[in-house]
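Note that one protein chain is taken out, while the other chains of the complex remain in position.
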Amino acid sequence: MPDQEQNQQYDVTVIGAGVVGASIARRLSAYQLRVALVEKEADVSFGTSKANSGIIHGGFHHEGSYLKTKLELQGNMMFDQLQRELHFPFKRCGILVAAMNEEELKAIQFLYHRGRENGSAGIELCSRERTLELEPKLSPDVVGGLYAPIGGIIEPYRFVFSLVESALRNGVELYRDFQVSRVERDGADDFYRIFDRQDRKILSRYVVNAAGLYADEVSQLFGAEEFQITPRKGEYYLLDRMTQACPSKVLFPVPNQVSKGMLVIPTVEGTVLVGPTAEEIRDKEDLSTSREKLDSIFDSARRMVPKVSTRDVITSFSGLRPVLEGDDFYIEVSKKAPRLIQAAGIQSPGLTAAPAIGEYVKDLLKKAGLPLQEKPDYQAEVPRVPRVRDRRPFDVDDLVRRNPAYGNIVCRCEEVSEAEIIEAIRRGHRTLDGIKFFTRSGMGRCQGGFCTAKIIEIIMRETGLPYHEISKRGKESRVFWRSL
Amino acid sequence: MRSEITDALVVGGGAAGMAAAVELDQQGFSVALIEREDELGGVLLQCIHNGFGLQEFNEELTGPEYAERWIETVKKSKIQVFTSSTLTEINLLERNLKECFIYSAVHGVLRFTTRTVVLAMGCRERNRGNVLIPGTRPAGVYTAGLAQRMVNIDGYIPGKEVVIVGSGDIGLIMARRMQWVGAKVHGVVEIQPYPSGLTRNISQCLHDFDIPLYLSHVVSRIHGIDRVEAVDITPLKNGVPDQSRTFRQKCDTLLLSVGLIPENELSKQVGIELNPLTGGPMVDSMLMSNIEGVFAAGNVLHVHDLVDFVSAEARLAGQKAGAYLRGWRPKLEVQVKPGANVKYVNPTKVDPTGQSEIFLRPLIVSNHVSLTLSLDGTVIKRQKKAHVQPSEMIRIKVNSKIFDQHTLKGDTKIVVGLEEMD
Partner (left out) sequence: MAEKTATKDMVCIVCPIGCRLKVSQTGEEVRVEGNRCPRGEVYGREEILAPKRTVTATCTVISGRHRRLPVKTDAALPTEHIDSLLQEIYRLKIEAPVEAGQVLLENFKDTGVNLVAGRRIPN
């Protein structure tokens, strides 16, 4: 093997830096391995992991025979420790399924038994009174409910960012803008040669396919199993934190034959999500939102929470679930391509299951022959980023004394300081969306109307990037046309 | 943490804040003026076009020139100016005192104790989410004010082929600005059957460049993955989009000029009652909110179309805040209500013993209108108006004399209406 290739040799390459890839990479970073994490977008978590419900599920939606149910419950239990280590926004606020009529009451009894069998700790059936006491924002028309106290909410991109950061601190190498487009294996050694569109190359003995919507295409590039991932679109509306409709628990309707119904989700940051729709589409890039469904979405949500109003909408977005035939996760050692682990079809409850998937894939790699030896200097914890919004004025005064940039409030809606934006840039987030997801700047009610120009100025100052390389989310998403 | 005491704290160093602060200073009160940007002037600094100041200075000025006149006056005063400083919190203390926390990279955290607060934070732009434009989410969609800042302050042009949604004044001004920096504006799309900006801007910013104005049209979809590639434009028929007549316009940039909303997050946090019609605080004849000693003026109170009116209103707020500090209160207030064809009136109370000014926002476009003032059902003033339209606010003066023949009670009401004549 030529010498220059030594630098690009990895024991394991994880393809896809969404929540699944990031969880796997972080788990592997605890061992004495050289690990690469490659992502086709300009930043991590820019695919399915940035646009979803952000729910930590309670283990009563699917039968226990599914792999995903097992991983969902295991994953759920891992979040408290993960939060202590990684400090992402997470709240075990509980999930409440609201039954609005007698028929739905029967359905939640069924869900209750399934939850019990699956091992959803503390799950209970609630009378109308108890349901309303648990969630006063519910319509008085509610007749009963199912309560899963282990359910919760999370900021999904912040979770992924912290997983990746932890992985990087423990030696994992991240390749952004690396879209796997060609794979070679000459048989002379045990290495896959993986090329991106610019012909950048890395070599890897083991590979994990965590490419989400594109897992089918990646599998094909490796000459592995043939399967098809179908995008299923979910549209969401985000409501301002001033809304009267913010519940204290995640609220699920009871699904029926006609419709799955809309959820009302309180985010950890105090805003409210309404959605998602579910629509099979073809185009894996089609993240467009529509207007036609607006009324039905809000009608459905208002049935449960009457105070939900379109007047509080600050933005809408959509995400694509990577749906695989058979409806379960597909996490196995490839039978066709040696030393390849498939982690595909990971739609809901993928976010909840991700930590357990990391564990599961690590075990599969071991089974496939990868020697695992623990790193003596593994650091589980990442340093906390102080946030002005979460602090009282006296604490902010201390922060400003240490670093004046904490006193410069750049995003007024979400109260984000210049210091937090600089920190995001130093941690590798150089696009407007990347900085937005890391700091929340531009996520509030003005949607970047006031802070965008200032953030661009800070990016240019901190990175030396010229104006024409400032982008919304990498690639051709440039912000400016020319300079005066 | 540095602690300070002042008679008055003015939040916002734009046109409204400066006028209120100057007024209070001239009355001999100690004033702190808080501004989050690194210099005073507010949004005026990016409004480089002219047309400001005809009422205040009797000449046509550009935004920066208008701001500079006020900045000079502030400099000559004893006002304590805190730039690069953001007020994040107001707490109500005993004896009607207020505690304000201000974050600043220069001063650290400041804690002010003050007897009065004048809110002058201005307004913000409605955005894509507020008007729910469907489609993809590419780069190249900006509010007109953000684009104005990019071009005029930072010197970067956001795009080359432009479509503008909404015919508000900022959008119209930006149409001309984009043409003048070498971009092409393909059209302005307005949902209403009439333009929402001033006639003069329609003429000089659109007609001069042959830019089409699509009235009763909406942008029904945005196309493009990374950057905007095109938009769908759909005409309205009986108020609903007629999809069969949708056409596609190629462009790389979409600017939104779809309305302004008073910035009242701070007001809500303190517990100020807001007027759902204006989005700003409910104020009495002193421009004081339901919280004793907290006043509001300018675009934070209701969105104005002329900066001269903002200055005048803020000067009044400064005067009244001064009167409040000296212990003065009106003996009796008369309520003001919007009547026929009026969207809102501001303030919603007047002091019948003094001169008052009422602003009203029409709901109709007409060249034959009579403005009527009724007191408990009796018309006491009637005034012909040559022209009214929603984009032009009407200011009326109410003289105490008109109340002379009437016995005033606590529940006396004035109703201001616009009657269309045949």
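Some notes on this structure:
Each chain carries a letter (A and B) given by its place in the written order, and its residues are counted from 1.
By our rule, a contact is a pair of C-beta atoms (placed from the backbone, for glycine too) under 8 Å apart; a residue touches a chain by one contact, two chains touch by 3 or more.
For clarity, every value in this text was computed on a predicted model and none was experimentally measured.
From the options B:55, B:91 or B:203, the residue with contact to the chain not on display is B:203. Summary of contacts with the chain left out: across B:62, B:77 or B:246, the touching residue is B:62.
Screening B:55, B:243, B:367 or B:383 against the full complex identifies B:367 as the residue touching the chain left out.
Taking the complete complex into account, residues 484 of chain A touch the chain not shown. If you put the missing chain back, the residues of chain B touching it would be 45, 48-50, 60, 62-65, 67-68, 151-155, 180-181, 198-200, 202-204, 207-208, 367, 386-387, 389, 392.
Basically, only the chains that are shown with their structure count from here on.
Look at where the CA atoms of chain A average out and do the same for chain B: the two points lie 39 Å apart. On chain B, the positions that touch chain A within their shared complex are 1, 36, 84, 86, 88-89, 101, 103-109, 111, 124-125, 127-130, 132, 134-139, 142-143, 145-146, 149-151, 153-160, 181, 183, 220-222, 225-227, 252-253, 265, 268. The part of chain A that touches chain B in the complex is made up of residues 238, 242, 285-291, 294, 310, 313-317, 388, 393-394, 396-397, 400-401, 404-409, 412-413, 415, 417-418, 445-450, 452-453, 456-457, 467, 471-473, 475-484.
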